[in-house]
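Apart from one protein chain that is not included, each protein chain of the complex appears where it belongs.
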Amino acid sequence: MTDTTGAIKRRESKSSAVLKAFKRLWRYPTTLIGFTLVFLFLVIALFGPTIAPYTYTQQNLVNKLQPPSEEHIFGTDQFGRDVYSRVLVGSRDVLSVAGAGTAVAVFLGLLLGLISAYRGGLFDELIMRFMDVILSIPPLLLAMVILFSLGPSRLNVILVVGFLYIPMVARVVRSVVLDLKTRQFVEAARLRGESSFYILYREIFPNVLPHLAVEASMRFSYSIFLVASLGFLGLGVQPPSPDWGLMVGEARTWFHQARWVLFFPAGAIALLVVAVGFMSDGLRRMLLPGGVSDA
Amino acid sequence: MPDPAADFKIKENQDICRPVLDARDITVTYRTEKGPLHTVRNVNLQIGSGEIYGLVGESGSGKSTLARALVRYLPANGILSSGSVHLGDTDLLALTKAEMRKVWGARVTMVHQDPNAAINPAIPIGEQIAEVARIHLHMNKNDAKDKAMEMLNKVRMPDPESVARRYAHQLSGGMLQRVLIAIAMTTNPELLIMDEPTTALDVTTEAVILDLIGELMFEYNTAILYITHNLGVVARVCNRVGVLYAGEIMEEGCISRVFKNKLHPYTRGLLGCVPRVDANKKDISLKAIPGYIPRPDQLPHGCIFAPRCELVEPACEEKRPSLIEIESGHLTACRRHEELKKIGDVVADTRESHEEEAEYGELVLDARNIKKYFPVSAGLSSIFGGKGSEVKAVDDMSVRMRRSFTMGIVGESGCGKTTFARCIMGLEQATSGEIELEGELLPYSVAKRSWETLRKMQMVFQNPDASLNPQHPAGESVGRPLILLRDMSRKQVQERVKELFQAVNLPEDFINRLPHELSGGEKQRVAIARAFAADPILMVCDEPISSLDVSVQASLMNLLVDLQESQGTSYLFISHDLAAVRHLSDWIAVVYLGRLWEIGSAEDVFVPPCHPYTEALLSAIPIPDPDIRQDSIRLKGSVPSAMNIPSGCRFHTRCPRKIGPICENEEPPWQDAENYHQICCHIPLAELRSLQGEGLIKKPQSAGGDSK
Partner (left out) sequence: MTSYLIRRIGFILITLVLASIIIFSVTQFLPGDVAGIILGQFATETAIANLREELGLNQPLHIQYLSWAGGFIQGDWGNSLTSRMPIRPIVMERLGNSAMLAGMALLIYVPLGIILGVIAALKRDKLPDQLISGVSMAFVGLPEFVSGLLLITFLAIGLEWFPANSSISPDSTFREAFPYLVLPAITVSLTGLGYIARMTRSGTIDVLRTDYVRAADLKGLPAWQVLIKHVLRNSLLPTVTVVAMGIGWLLGGLIVTEAVYGYPGLGRLIVFSIQRQDLPMIQACSMIVVAVYSISNLIADILYGLLNPRIRVGE
């Protein structure tokens, strides 16, 4: 629409706004920590297998349950596998399963929330009632029951996590859209005969985006929580995968002899959820400066 | 009932021996990311007992900041960086925080702008008054309860006993404002600060509250600091006035002196912006003040008003003039006040009257018997409880409009005027009725209307912040209708957007700005450009200027008039501001509870005979001229719910001229006055005319070259 110089100018003003938002962020140490750690975890997930001194399946029954040493800085587990390597490689499992689950939830939740709120009426009412019903079953329980039936494969874990968090994303999106829908710029668009698709995509969606980003980061943190818990209970990703929750669950048997086998993956989970939580808080401060309310 | 206005006008001249509030050299500084901002600078303020001091200013002038500084209730990043504040003999700045709390609510009280927000929703009304009595008057529980009842009676609260037990959500805005006043007066304070106490209220309710303030001040001897942006309100209730601009006082003096003999161009400018109740767009064009209030970190070097002043000369820009006393008690910060006197009192430009247009252009809009009923509950939730009742928002309204013609629709909030407009536009689907545009019958829903119809009808909305998509540059908002409704090529669109920006007096580089980079008035200009882009023949303006400052309002009204003249567009102009409607409209329709009660040319509606509801609306308009006297016709209570519409004439529950059972039982007939002026009332027109006297607004011999 606008001429090119305008587009450039606009981009400049936008990027400087982002810069300003970032500057504001540094006042909050937690946000800085959050963003840095999440970045580090992503790097590890990408290059983990390359950095890892051993492969995650490499067994050495002679060296089982060794305490941390120069050779094995996090020690070894009950099969003599290198805990450090497993933790490094495992980051990929956690981030990809939780990430993909979040992506499913965010995508479908966005779609449902957008359409439900925009269409309104009985359709909206039915969808939202159904969402309420899903929300009335504690997520971990529902996940366990579904995985019990479907069988605990990686794909199933992703689908379950995605399915369970659709209602929450849809609710947030819906409430934002309901608010935007009555805004007059949307009415102005209706008055000039824009199609529903244009209105949803060009008028409403860009204004939902900041809320969606914050919501997605929250969901990501909850997904890690859920995936790790499922792994711990043995209902998530199956052995010999180096899923952190699974590692902790398996290591409980050796708890009294070899605490490190349990301690390092547990610590990694703790660090990751805290980092994602801080990042999510930071995103909220940055993108939704007006409100303080949680979703 | 004594005329309260007359009584406190007498006090105006009495000497103020010892001011209750003596604030000197107040400077308020905010610490911000960009460094300190001095939002209020070197302000002196003295208010005597029994005096109502009006502090007027546009948004951003620092008036609320000043008030909060006076009571030491600034936000955490604000400090009173210099000056002294004395309340009686007490130096407020020397008090500790705990001591200050003993002053708050006892010696200084405050009434806030939005009564809905200022009363705790979880505590019964009576308790919110009684707690003040217990803390400051050291009363026991029962005495405090009695005191609360006494105060509710004092503020003329109907049925105080039941009100005391109720919660905020059960009371109307006007009643809540009375409660706030009752709370504030419980301790008989020395100083009462009212921060825009009537801004959130309807004009009829505002008039009642202003009367109440006047009466209470007659009884108590409290000094009042009355903060407002509305010069008409100041003229009605205040003794003295101070005009605040960008954190400094520009002019100060008695009401009569300041309004008659303006010694500062800003005061003159503000008054010139207010539309008059005795003239309209054909007679005068409003004199808008160009430019905007400077931000406190971008103040001009010399006089802070110089960049917007029509009398500016180089000397003005060199040194900032100080506030000097010209006559006793009348101060100004203008170097050139002598010249101002010479120019006289022309506050508006006379327009050359054009040759009388043809009486009737072709018919553009013919909306007949429009009804819009909203079901109260819908969807699955209606299965469990929830009755199937209806809100009759619009109940049989008809309007006809011709080319290049403005129809003004006035009425209190909740009367259905906006719903009516939305039905016309198709944003709400009418329940029944016929909408004809240039003879073509339109479908109810905008989604079913043809492109041609969409092109012909456009709308400007009330809230400028919501009417533009915050993510789209202004130019895109304006250009979109061109692509869609005018089938223009990219290049044509670019050209046309530029022209449209020029037409609404916006610089070309605003095309690429995002809405948050624009001021409220600029956003509304973009919205007007967007509406005009499609070249409509009918434009619905739903309170397009209500949320803006007076100077911005004036320039937007002028813009609308100019565009109408050049484009021949017809406006359906909806507003609760009668003066604005009078200025812009050819015809005016008066709406109450979803129905029309009076319709006629703007001149006729403002002159008797008129419907008793119109009469009450007219007598409630705050007019910024202390010499104009209005009858005080006041309405009781608030607008009844549109779910339970009163029988007979639906205005009878509040009508000051109700004549008897006929009003309660029978629907009133339409009566014809001259010039197609119609009134729907049981009272014969001749009788209405004699009841209403020669005119509602009596004009004294005006000074200076008024134009008509």
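Read from first to last, the chains carry the letters A and B; within each, the first residue is number 1.
Heads up, the rule we're going with is that a residue touches a chain if its C-beta (ideal position, glycine included) is under 8 Å from a C-beta of that chain, and two chains touch if they have at least 3 such contacts.
As the structure is a prediction and not an experimental result, all values here were calculated from the model.
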Per the whole complex, from A:I73, A:L108 or A:L140 the residue touching the absent chain is A:L140
Filtering B:A69, B:L87, B:V103 or B:V208 for touch with the omitted chain leaves B:V103
Sole touch to the unshown chain from B:V43, B:L66 or B:I183: residue B:I183
Where chain A meets the chain that is not shown, the residues are 28-30, 129-130, 132-142, 144-146, 148-151, 221-222, 224-225, 228-229, 232-235, 245, 248-249, 252, 255, 259, 262-263, 266, 269-270, 273-274, 276-278, 280-281, 292-294
Per the touch rule stated above, chain B touches the missing chain via residues 71, 73, 101-106, 108-110, 112-114, 117-124, 131-132, 135-136, 166-167, 169-170, 180, 183, 381, 383-386
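Just so we're on the same page, only the chains that are shown with their structure count from here on.
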Residue set of chain B touching chain A in the complex reads 378-381, 425-427, 446-447, 449, 451, 454, 457-459, 461-463, 466-473, 475-477, 479-481, 484-485, 490, 493-494, 511-512, 514, 517, 527, 530, 534
So, in the complex, the side of chain A touching chain B is made of residues 1-3, 5-6, 9-10, 13, 121-122, 124-126, 129, 183-185, 187-194, 202-203, 206-207
